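For this view, one protein chain was removed and the others were kept in their places.
Labels A and B are assigned to the chains in the order they are written; within every chain, residues are numbered from 1.
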Amino acid sequence: MWPGAMLKEVLCSLFKKPATHNYPFVKIAKPEAFRGKLNFFSDKCIGCKICMRDCPSNAIIIHKIADKQFEAEIRLDKCVYCAQCVESCPKKALEATHDFELASLSQDSLRVIIK
Amino acid sequence: MIHSLFAIFIFPGFLFLCVISLAAEFIDRKVYARLQNRVGPPWFQPLADMIKLFGKEDIMPEEANPLMFKGLPIFALAAVATAFLYIPLWSPESLFSFDCDIIVVLYLLTLPTIAFFLAGWYSTSLYAMIGAIRSLTQLFAYEVPLFLGVLAPAIIANTWSLSGLIAFYRIHPVLAACNMLGFFVSIIALQGKLEKVPFDIPEAETEIVAGSFTEYSGRLLAMFRMAIAMELVVGASLFSAVFLPFGFGLPLAGAIAAYIVKIVFIILLSCLIRTLFARMRIDQMVEFCWKYLAPIALTQILINLLIKGMVL
Partner (left out) sequence: MAKVTIPIGPQHPSLKEPESFSVTIDGEKIISMTMKLGYNHRGIEKACEERTYLQDMYLIERICGICSHTHSTCFIQAVEEIAGLEIPRRAAYIRSLVGELERIHSHLLWLGVAGHEIGFDTLLMYSWRDREIVMDLLAMLTGNRVNYAINTIGGIRRDINADNIRDILKAVDTLEERTKYYIQIATQEVTLIQRLSGVGTLSFEDAKRLGAVGPTARASNLPRDTRKDDPYAAYGELNFKVVTDTHNDVYGRTLVRVGELMESYAIIRQILTNLPDGPIAVKAPRKIAPGEATSRYEAPRGEDLHYVKSNGSDKPERVKVRAPTLANLQSVSKMLENGYLADFPIVIAAIDPCFSCTDRMIVGVHHPDGELAGAMDWKALRTYSIDWYKKNRGVNFKIKA
């Protein structure tokens, strides 16, 4: 038992590269499995709306715009990024991208419509 | 007259002290961060913090005594800035040196702590009151070892004046090495004076929010923060004059460089201490100071008395 047990480690750190990153300027690699903003492929969608039913936060709405033509309205502010919809979709019409820097000052820009 | 005013308020007085205090705070924070493997703040961070605080609204508790509440930060700041004027920085003589100035400097350095206590007391807040009482309790614990430690070198030199001290150690530089025990005690006691880990008990944020400063905001808080930043520099300057009395005879540029090296060294030591330890409890702190620090300081006095009797 003695005071200053961390002395060696602490002094070594002085000459080490900092463990923290200067984030907005230095980007960090995201893992392959990362779940970010949703992407929608309208040509694959069959309008079954299972995604809407499974979404825990009602963040996705599928609108019918014409016969067999659908668009997805995604509410980025409501989405919890669980990607359950991606899993539920029988036709793989949805995809989770690596895009996560979605903060915005206006609520309108958080409502994304993908045709 | 003009020359004195310039010396007091601009260089090497108040304004210069402000600048080096902010620089010292930056070094302290940056090195603290690097020791913890972090990036740390940019160079202008302490200045930016001050500007931000000065731009903020002052909020005062309804029950607080306005005179005391507003006066105490200025009082603390003034006391530290005054102490600085009596410390020889790079020239062997301080601005206004006189006999016994070492005692005056030590007492001027006690005043901010008293101001913290009163500020807490007059804030009429529970957290501030507990912080105030802790400040005072702590003062009684570290003050005696600090005084003993700082005054020990004066015993050999047979003078109570800082310039006399420096003059003596310029003739007998080897004897300065005998004061290292006192230097060690003083550096630790300084942590108590600056209210830094392990002795940051009066403003332990996880226990009593911000202690004495809980109710302070805006300009008044900025003044207290500035006073603490200045205390670090003044303390380091005092120690560098008393314990490391080297480099005073060099030409001006060399002497200034020696001064900077010395205070940076002391600031780094203080920074290392606050990196390495956990905060003590007030009872442990008092026990530590009286059980270990005070006896070590007394040993230093004894050594110095023996040296004085036998060698000189």
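FYI, contacts are C-beta pairs under 8 Å (C-beta built on N, C-alpha and C of every residue); 3 or more make two chains touch, one makes a residue touch a chain.
The shown structure was predicted, so the numbers you read here are calculated from the model rather than taken from an experiment.
From the options B:26, B:75, B:90 or B:127, the residue with contact to the unseen chain in the full assembly is B:127.
Where chain B meets the chain that is not shown, the touching residues are 35-38, 126-127, 129-130, 133, 197-198, 200-201, 204-209, 275-284.
For chain A, the residues touching the absent chain in the complete assembly are 1-6, 9-10, 19, 30-35, 53-57, 80-84, 87, 96.
Note that only the chains that are shown with their structure count from here on.
Of all residues in chain B, those touching chain A in their complex are 31, 33-40, 272, 275-277.
Residue ranges on chain A touching chain B, taken from their complex, read 3-4, 6-7, 10-11, 13-14, 16, 18-20, 22.
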